[in-house]
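The other protein chains are all here in position, but one chain of the complex has been omitted.
Order of writing sets the chain letters: A and B. Residues in each chain are counted from 1.
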Amino acid sequence: MDKKLSIKLFVFFCSCLSIILFATTVQSQEKAKYGEDDQCIVCHKDEEILPEDFSEFDIHLQTGLSCKGCHGGDETSDDEDLSMSSEAGFIGVPEKIEIAAMCGKCHSDINFMRQYQPRIATDQVQQYHESVHGKKLAQGDTKVADCTSCHSVHNILPAIDARSTIYALNIPATCKKCHSDKEYMAEYGIPTTQYDEYVESVHGVALLERQDTGAPACNDCHGNHGAMPPGIASIGHICGTCHVNNQEYFSKSKMAIEFQRDELHACEECHGDHDVKKTSDDMIGDSDSSTCVDCHEEGEEAYDTGIKIRQSLGGLVTAYDSAATLLKTVEHAGMDDLEMSYAVKDAKQSLTQARTLVHTFDFEQVKVKTDEGKTFVTQALKLGNTQMQDLRFRRLGFGIATFFMTIVLVALYFKIKDIERED
Amino acid sequence: MAFNRRAFLNTILGGGVIGWLGSIFYPVISFLIPPKIPEANVQSVNAGSIADIALNSSQILKFGRTPVLLIRSKTGEFKALAATCTHLDCTVQYRQDRQDIWCACHNGIYNLSGRNLSGPPPKPLSEYLVNIIDKEVIISKPKQMG
Partner (left out) sequence: MFKKSAEKSYNWLDDRFKITPLVEFMRHKQVPIHKHSLWYYMGGVALFLFLVQIVSGILLLLYYQPGVDSAYESIRFITTKVSFGWLFRSVHSWSANIMVFFVFVHMFSTFFTRTYSKPRELTWLTGSVLLVLSLVFGFSGYLLPWNELAFFATKVGTDIAGAIPLIGDPIKLLLRGGEGVTGATLSRFYAFHIALIPAVFTLFLFLHLLFVQRQGMHEPEFFHKLPENKKRMMPFFPNFVLRDALLWLLVLNIIIYLAVFFPWEIGVKADAFAPAPDGIKPEWFFMFMFQALKLLPAHMFIMEGEVFGILFFTLAGLVWFTVPFWDVFIKESMRPKIMKLFGISVIAFILILTIWGYLV
């Protein structure tokens, strides 16, 4: 019996050991997956003349497309005269004008790409030719971006890889390389402050500081391969992809028609473009930070509407603040604030909705929501005051206890007097 | 006379003490009686009997301080999700016609698993557990890791 057990144990240990050994060999094999037999890499590595941005994690290298794929040549020969000869198809560094087509050889062929990703898009090159970058390149401007400008040359990684130049969080920095370079961009006559403005904007803060990849980077408004400044007509739709209600309300408003007629830039007119800031109630009305007064003058009906909307928002904000303050008081007094907190929450929701409804530029619609919010505030205040009254009601109980205690005290006092007189 | 005075004093004293004891013990005894909600931390909420919840319907339940959206799908399955939109804390609702979850504030849309599909919500709605015990629908907090 014992013997059997020891044999079993021995076998168990041996199998454990072999699994570990096997695992380590597999691992080391994987490490050496690229480049072992590729004489281009072997030689360039030895001579320390690999491209500066060379990365072993490059997606093409990982899937077997090595130097030869773009540069041509014979990767099996270790004789540089043979391997880098024109007979072997070596082309050296491709011309900028050729690059898109070269990538397109594979990337525009769905039958080829399908084997890597069945639903991959293959219209990148086509889009590129329609972009400002592609069009300028066609005109002979070699300063514009080609595929490698954004995707890198020898360190191409998929967009979902956090190390990639086109990972959501890295995109602003990628575009910035050229677009924030004053000298480089001088001849195009477009601003170079977009990145600095974007970093300070709500979107920039959300993306870069809070790392919220749902927030838009450059490409979310300008497009990727077909990069273009959005046209006037499309601005609303671009913002509307996320800010659905705002866009919907705006597009149905009187304002939208006027905007179209005067070729105004929809959302951008009030909110700006790269420097979109967190909104405030003062953006509407007649204060210094109001955007209404940019176009409307005192005496106009629209001017008054702005003031009326501002006032009804302000009224709800004041009411809401008073409810929130009372909620804190109730909470700190240790009273029951549960029901009240729900009412306060409802009021907050009405305020949020009223603020969105500002985009209808219709005072009546905003008022419906702010009135609703005010009823929630009234309800909350009532609940809170009931709690505070309960707090005061306790005093009645205290009165009863004190009444009896006073009787006991007085009686006790006379009792003591009695006893002491007897003594 | 002296005797009467003493008897009177003793009666008053006795009565006072009894009244006083009453005003002390009344709070003590009512303190000992467990309140309706027996626990400080709400761990679960009873949404009622299965039979009372219609197909393709929803309700908002108060789970302590947080509202929870209980949905019964067309096919009869239950799903409970935090009803607070992950964008700006509005309360979301179930849309019977589209069978999705919608936030009226900024048109955020979630699917029935709580995944944020479109609009501004940055995160999915967190899930609550639904158990059916004796034909009663019980919603509870998900077990925490660690």
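The rule is short, and it goes like this: a contact is a pair of C-beta atoms (placed from the backbone, for glycine too) under 8 Å apart; a residue touches a chain by one contact, two chains touch by 3 or more.
All of these numbers come straight from a predicted model, not from anything done at the bench.
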| item | value |
| --- | --- |
| Contacting the left-out chain in the complete assembly, out of A:Ala159, A:Val293, A:Val368 or A:Met405 | A:Met405 |
| Chain not shown, touching residues in subunit B | 20, 27-28, 30-33, 35-37, 39-41 |
| Touching residues on subunit A - with respect to the absent chain | 331-338, 391, 394-395, 397-398, 401-402, 405, 408-409, 412-413, 415-416, 419-420, 423 |
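Heads up, the rule we're going with is that only the chains that are shown with their structure count from here on.
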| item | value |
| --- | --- |
| Gap in Å, rounded to a whole number, between the CA centres of subunit B and subunit A | 33 |
| Subunit B contact footprint on subunit A (complex, rising order) | 206, 212, 214-215, 241-246, 248, 338, 341-342, 345-346, 348-349, 352-353, 356, 397, 400-401, 403-405, 407-408, 410-412, 414-415, 418 |
| Of all residues in subunit B, those that touch subunit A in their complex | 6, 9-10, 12-13, 15-17, 19-20, 22-24, 27, 62, 65, 67, 88-91, 104-107, 116, 118-120, 122 |
